[in-house]
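Below are the structure tokens for one structure; questions will follow.
All protein chains of the complex are present and in place, except for one that has been dropped.
Coming up: chain A.
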């Protein structure tokens, strides 16, 4: 997937190394990522249209959310993405044991995010903020669908960790694919966090 004539790889020792243009993660995973981004984008705009129809009610409900938990969860997911990006670099270096540890750290951050989200849901529901409130209806659907993606991401990370035990030569591609999906989960959360917690 390299465009001919641009960013040619380094061939001589005297010239500094230059990276060739490529499609990290492969075309199949990118089709899935772009499709997901499209549908989530539609959900985001739909939410904002409903919010515009009842600004006062939505804004009042939004102020019941615990922004501190939202910020903590954002930093936890960003840190998971850092570990995931470092895992891809470690695989490219051939440091497979290190890559496996980094992928496990990525997954651990994902589990921590889930625990915080479950605590937040429990806290909101126990204060009577259920789907009977229009804003909280959107809140539970957005965060729930996102959490399903995160669970799928954990499964895919598990496949990548298992792949690193294998001696066949597919390692960079499999790890790149799983990490690309994980970054998409992080990307979607950044929008959800701004939309639900901050734009009030």
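Following the convention adopted for this analysis, a residue touches a chain if its C-beta (ideal position, glycine included) is under 8 Å from a C-beta of that chain, and two chains touch if they have at least 3 such contacts; residues count from 1.
The rule is short, and it goes like this: contacts and distances are computed from a predicted model.
Peer 1: Out of "RNA polymerase subunit sigma-70", "Sulfate adenylyltransferase subunit 2", "Cytochrome C oxidase subunit IV family protein" or "NADH-quinone oxidoreductase subunit L", which one is the UniProt protein name for the chain not included here?
Peer 2: "Cytochrome C oxidase subunit IV family protein"
Peer 1: Sort through A:61, A:74, A:143 or A:178 and give me the one touching the missing partner chain.
Peer 2: Of the listed residues, the one touching the omitted chain is A:74.
Peer 1: On chain A, where is the contact patch with the chain that was removed from view?
Peer 2: Given the touch definition above, chain A has residues 1, 3, 7, 9-10, 16-17, 19-25, 30, 34, 37-38, 41, 44-45, 48-49, 51-52, 63, 67, 71, 74-75, 78-79, 81-82, 84-86, 89, 92-93, 169-170, 172-173, 176, 180, 183-184, 186-187, 190-191, 193-195, 197-200 touching the missing chain.
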